[in-house]
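Before anything else, here's the structure in question.
A protein chain is absent from this complex, but the other protein chains hold their places.
For chain A:
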Amino acid sequence: MKSKLSHTSALTAAIVIGAGAIPASAQDFDWKAHEGDTVTFLANNNPIANAILKYTDDFEAKTGITLKVDSYQEQQMRQRLLTVLNARSDEVDVFMTLPSREGRQFAAAGWYADLTPFTQDSVAPKYQYDDLGKALVDAATFDGTLTGIPLNIEGPVLYYRTDLFQSCDIQPPSSIADIEAAAEALKGCEAASGITPFASRGLKPALPYTFSNFLHNMGGEYMADGKSNLCSVEGKVALESYASLLRDYGPPGVVNYSFYQLTSLYREGRSAMSFQSSNEFPSVMEGGARLKDTAIIPLPAGDGGSHPTAIGWALAVSQFSENPDAAWYFIQWATSPQMQAKLALEGIAPPRASASDDEAYKAWLAEEPLRQEWQKALDDLAKNGTSEVGYPIVQNPESREYIGQAVDDILLGTATVEEACATADEQLNALIERE
């Protein structure tokens, strides 16, 4: 089932009203209440964590809490997290989590502390909990348990080269069919010679992030009546469309492509369209070569309309933490409007309406028209997005494996669409059965 995200700016009125009504707990709130404590933070070594950790000294000075950071690359972080949580160890107090991926699994295992009581009883005066994007909060809530507080909002968006589109006399795409037509036109266009027409993720475990948007825009759903639905008409169209775009117009070796390769390729001017994460915006624009010849839009609509993928990283407290109160203080500080505004200036899309309205952030956006396009695309994600990446089951990470395999089999020509989706449905139904 898709969960619609509410438009962040639509919350503005509630914030204005809410700001005046500070809860009773906020009056008694003391940032120094846990002075002398130590909080261990298991971080994903990505731009979000790096941006937060630049201000560690501020946190320690404000609270008197010592922050011990344990930082790994994403896969290694998960490996460590699984080991620690499965052992019910108190080694980690607070950790980064992707609710759209492991949320259901960790929640079902009881590994997340419920943050609801904290948001009611221990809130700093200027925290503005209600300002956080409601749908991202909902996406991190499982069976009434609030498992994490959103750190950012992100999703795949289409970066494309306006100069090449203009030179090759191609109109900006307004549908998935237009993307296919544009890719074909670019392939035969002299001005785009040697440039990959279209690129997106092809690496098996990584591609459900981008493929899900194709599936939803084609009107497809991963599950219907409790069964895998990849072989539905919409599912097959999405598989064919995504795989053939990569096969016929993608870069050589696209089957190993994740964000790193996509960013390098586009930044170097070697791809004309790149469907990849909004988070990569700062990296793609590094050096400024693409700043003036790029446009950014959400994936254009398909036969089933427009349902962009919108997810976000969150901060969670371990159920086994010996010091959840101090851990909550760290979360509150890291997700506060003040910190979110600082992170936004580093290209980390804020999950708070107030950060979008921040004057410094507005000035930053105004410096470059492309930054405004990026924000506009993110607004669309916030308004219309779905957080369904892979199957909405406890074994979501494993479901992504079979989706990725189906796409790669078609892409590599080792299976037809019919064969690939049938195999995937069989494996996925077995996985659903295991639940």
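Keep this in mind: a residue touches a chain if its C-beta (ideal position, glycine included) is under 8 Å from a C-beta of that chain, and two chains touch if they have at least 3 such contacts; residues count from 1.
Here, contacts and distances are computed from a predicted model.
Enquirer: Assuming one chain is omitted from the figure, identify its UniProt name from "Electron transfer flavoprotein subunit beta", "Circadian clock KaiB family protein", "BlaI/MecI/CopY family transcriptional regulator" or "Carbohydrate ABC transporter membrane protein 1, CUT1 family".
Expert: The record for the missing subunit names the protein "Carbohydrate ABC transporter membrane protein 1, CUT1 family".
Enquirer: Of the residues listed, A:212, A:229 or A:261, which one is in contact with the missing chain?
Expert: A:261
Enquirer: Which residue from A:173, A:208, A:235 or A:251 sits in contact with the chain not drawn here?
Expert: Looking across A:173, A:208, A:235 or A:251, the contact with the absent chain belongs to A:251.
Enquirer: Considering the whole complex, which of A:69, A:109 or A:191 touches the chain not shown?
Expert: In the full complex, the listed residue that touches the missing chain is A:109.
Enquirer: List the residues of chain A that touch the chain left out of this view.
Expert: Residues of chain A in touch with the missing chain: 75, 78-79, 82, 85-86, 105, 108-111, 196, 202-205, 251-256, 261, 264-265, 268, 270, 394-395, 397-398, 401, 405, 408-409, 412, 414, 434-435.
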